[in-house]
Each structure stands twice: as C-alpha cells, then as structure tokens.
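This is the structure I want to talk about, given as structure tokens.
For this depiction, one protein chain was excluded, whereas all remaining protein chains were kept in their positions.
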Amino acid sequence: MENTVVSATNFNAWFGDNHVVKDVTINIEKNQCVAVMGPSGCGKTTFLRCINRMHELIPGATAKGSMKLYSDEIYTMNPIYVRYKIGMVFQRPNPFPNLSIYDNVIAGYKLNGLKVPKADLDNIVQKSLTSAALWNEVKDSLHKKGTFLSGGQQQRLCIARAIAMEPEVILFDEPTSALDPISTSSVEQLFHELKEKYTLIIVTHNMQQAARVSDKTAFFYVGELVEFDDTKQMFTAPSDVRTQNYITGRFS
Amino acid sequence: MDARIGIRNTKSILFKSFIIFLAFVVTLPLIIVLLYIIKQGVMQVNWHFLTHVPAPEGEKGGGIANALVGSLLIVGMSSLVAIPVGILAGIYLSENPGTKLAYYSGLCVDILQGVPSIVMGIVVYFWIVKPFGFSAISGSIALAIMMLPIVIRSTEQTLLLLPPSLKEAALSLGVPYHRVILKVIVPCGFAGILSGIILSIARIIGETAPLLFTALGSNYLSTNVTGAMESLPHLIFTYATSPYDDQHDLAWGASFILLMFVLILNIVTKLITRKWKIQL
Partner (left out) sequence: MDKNKRLDLSYSQMKWETIFKRILSVMSAIIVIVVAGVLITLVVESWPSIKSLGIGYLWGKVWDPVNNIYGAYPFLIGTLLTSFTALIISIPFSYAIAIYLGEYNPKGWLSDLLKNTIELIAAVPSIIYGFWALFVLVPVVRSLETKIHVAPYGVGVFTASLVLAVMIIPYAAALGTSLIRMVPSPLKEGAYALGATRFEVIRSVILPYTRSGLFAGILLSLGRALGETMAVTVLIGNTSAIANTFKDIFFGPGNTMASVIANEFAEADHALYLSALIELGLVLFFVTVIINLIGKRIITRYTNN
C-alpha cells in the first residue's frame, strides 16, 4: 500500500444533523485518475470537499474519522498546508476577476504573500499554463484579465492555478458541468496528461465522462461508498445491484 | 358602452398627466435653490475669499479659509475613523449572517441610521467635550458615527453580491482567511465600497447639528484638532442668522462651496456606480 496517496478510514461528515457521508473507507493510489459518481445528493461532492478540508468552512459542517495524505492525518495538519498540497478545481470556472491571467496562475503565491523571484514566477506561469494546455492560446495576452477568456479557457486557467502550487492531488468538482462539449473534451484530454504527475479525483454526474477518463471509479449512494473498483470492471460487471441500477439508468 | 370606454380612457390620461405634473414639479424647488445659491455665491468666490479668514463684524471682505480648512480636517478625521471600522464591520456582517452579534450589530446600524444628528451632537458633547473641552476631534467623532451606517451597509451589500465561488477559489489555494478577504473579496467589491464611502462623506460634509456643541466654531484659521474649529456648515449657520449683510455674503459664498462639494461627491458616486453597475 505504499502507493496510497489519499486514504479515508471510517470517514463521516455532517451538515448539522444531516449525515451526508457515512463511514467511507477508500484508498486512492498515486498517479491515478479516480472518478467519484452517484446521483445528486449522494455525498460525493461533500466527500471531495472533506479531502482538502473545504467542507468544514461551511457553518454547521462537521467531519469525523481518519483521512490521510500519505501517512499524515489531514485533520491534524494545518488546513492551509493541506490546501497547498491538495489543489481544487470547481464546477464553474472562477478565475479572480481582479487579477490578470498571469497573476491568476500565481494567485496561490501572490495571495499567500510567498516571496518568489520574478524569473521563477515566469517559469511557473509558463509551465503551469503549458500543463493546462493553455499556454499557446494566452501567451500573448498574459496581462489581460482572466475573465476575458472563454468558459473552457477559464476552467483550464483554474487548472493551471491549481497546478502552479505543485500539489500532490488535484480535486475536481464536476469540472465540466458548466462547459460546452468542445471545452469539455479539451479539459478531459488534459486529465490523461495530468495524471502522469498528479493524482486526480474527479466528481462527476456524467457516467460517460467517468468511463472515458478514469482508471478507477467510486460509486456513492445516499452517503455510502457502495463500490470502488477499476472503471472497466465497474461499468461491465458491477458487483452491487445499486451500482448496476445506476449505470443502467434505473434512477439518476 | 363606447362612451364609457371613452370616459375611462380620458380618466386614465388625465391621471397620467397629473402624476407627471406632480413628479416633475418637485424638481422646481431644488432648481430654484441651486440657482439662487449659485447666483448669490459665485460672485463671492475668489482667491481672497478662499485664503482669508472672515473680517470682523461689520467690516467688508474676508473669506472662509478657516471654515474650509476646518471642514476638510474634520471630515478627514471622521473618514480616518469611520472607513476602517465601517468596512471591517461590513465584512463581518456579510461574512457571518445569522450570528447573534451580526443580528444585534445590524439592528444597531439601522438604529444609528435613524438617530437625529442633533442627538449625536449632544451625546458626543458628554463623551468628549465635557471632559476635554471643545475640539475638532469631538466633531469628527460625532460625524464618524453618522458615516458608519452608510459605509457598513454599502460594504455589506456589495460583498453579499460577490459569488461565493470567489472565496472558495482562494481558500482552496491555501490562502488564509484574512488574505482571502483583504486581497480577493475587498478588491473585487472595491467600487461598491468606494461609492459608499464617497456617499457617506457627501452626507456628513453638510451636517451642522452634530458640530454645534463639539467643534463649535472659531474665527481663526486653526489646524489644532484639539481646539475649537470652524466648518463650512457651521459658518453658514452662524452668519445666516446674523444681522450683517457682509456676513450673509460670506455665508452665500460658503454655501456655494459646500454645495459644489456635495454635488461633485454625488456625481462621482453616480459615475462609479454606473461604470461598475452597482446597486446601492
């Protein structure tokens, strides 16, 4: 198990009295692309937000159980440090409207007040934008505001912003649900390249997307992790009847 | 039948004309006041007027330099107090809706908004003037308290309109809370907050009642903020009610200057809100 990056053991999360993640145990291995799917309200997004401790920022939200990054217990670590190590990309592209494209990429450094030499920053910006397949499109307009880009470009900018912090893991919360089909495919393309360097955890309600991009798939249903297996296995021969019902479209 | 429809239509048209008449007639008093002040005041204003203190009673000439400097100093000091407190309190209210403190604080902002300015004047008199004597500072405190509700509410409203995804994006990068607020949230809501600040300055620069028993007034050009100080509205009040024509002239000139300040500040606010499409 030395390949495990993120591991949850008997992990639970609540919104007030509402038990939304129930006793989840899962091990996610390095350089894999894991899709988390399930009907809406199944706790998949909450689980994702527990991994980088974004869940606890909502008033009344609590979590209990073990969640580890390598061998370190995430919930005893400094949350700010956790978020350095575990990046996140959201449902809707959310570049900072007050910052240029350049500054958006290094926002993690800039906003944290981390002092980095200009040459290094230039380097980080180019590398991150290249990894996010955006460099060629924006290299001549780095100092324009990020909000001038198209939706798909904005989302890739947000990915570049996460990459720039050199995280171990990147969390994606339905990253393409607000994008058009062409932008969606360009982002999906990226996943294949990104997983060579990072571990990706992608929440999606789109089964085809899960099938296309992931190595392993976790299926959540009313707060429980029903099944976690190789994506191929899961989509061809699911072991649980609930998974089967979901995949065959009995409920959504 | 046709006749009845005709009557109803006529009624409708008459009503509309009546409404339009009433609505536009309201602008008349404002226009008359503005034109009159401009007519009376603009002749007074020249370099001498702006750079000299009022001449002794019964003498011609002099200016309003003491009131001009005093107003700027007093309002400047008020802003220094009210802007940071107001913005931070506004941030608290927008960030923590539903807490007990937010409820009571919001209630008190509503209360402050309704407190008559004269009441603010007598309260600050007991707080500061009674122990320390008349001073520009005491006037500034009174005005700062009157600025607060406007700054707080405009900050709160502006920040509530920002999408929560912005905050999440910053937090997910490991940016600590205070930096998220100060480097992302506040800059994104900058225009709204700024227009609230300018509006609040426009509101207090003409306030007289809170200054009557605090900054008091003075015939001399003074920059000593721990002593009594003249201000534009206070000078207008004292000279408007005096029997000397020369003093009336000074008051007209001061009214003109004050009016210009208020007009410019209001227009700037309008331009900002229009440019960034803010609803205040």
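Just so it is clear, A and B label the chains in written order, and each chain counts residues from 1 on its own.
In this text, a residue touches a chain if its C-beta (ideal position, glycine included) is under 8 Å from a C-beta of that chain, and two chains touch if they have at least 3 such contacts.
The structure displayed is predicted, hence computed values, not measured ones.
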Among B:127, B:190 or B:244, residue touching the chain not depicted: B:127
Sole contact to the chain not displayed, among B:19, B:42, B:80 or B:161: B:19
Contact partner of the left-out chain, one of A:47, A:84, A:172 or A:246: A:84
Sole contact to the chain not displayed, among B:56, B:98 or B:116: B:116
Of B:165, B:219 or B:266, the one touching the omitted chain in the full complex: B:266
Residues belonging to chain B that touch the chain removed from view: 8-9, 11-12, 15-16, 18-27, 29-30, 32-34, 36-37, 84-85, 88-89, 91-93, 95-96, 101-102, 104-105, 107-120, 122-123, 125-127, 145, 148, 152, 174, 176-179, 181, 202-203, 205-209, 212-213, 233, 236-237, 240-241, 248, 251, 255, 258-259, 262-263, 266, 270
Residues of chain A in contact with the chain not shown: 78-81, 84, 112, 114, 116
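Keep in mind that, in the parts below, only the chains that are shown with their structure count from here on.
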Centre-of-Cα separation between chain B and chain A, whole angstrom: 48
Chain B residues within the chain A interface of the complex: 98, 163, 165-166, 168-176, 179-180, 183-184, 187-188, 190
For the chain A and chain B complex, residues of the former touching the latter: 52, 54, 57, 59, 80-84, 87-88, 90, 92, 94-98, 107-108, 110-113, 158, 161-162, 165
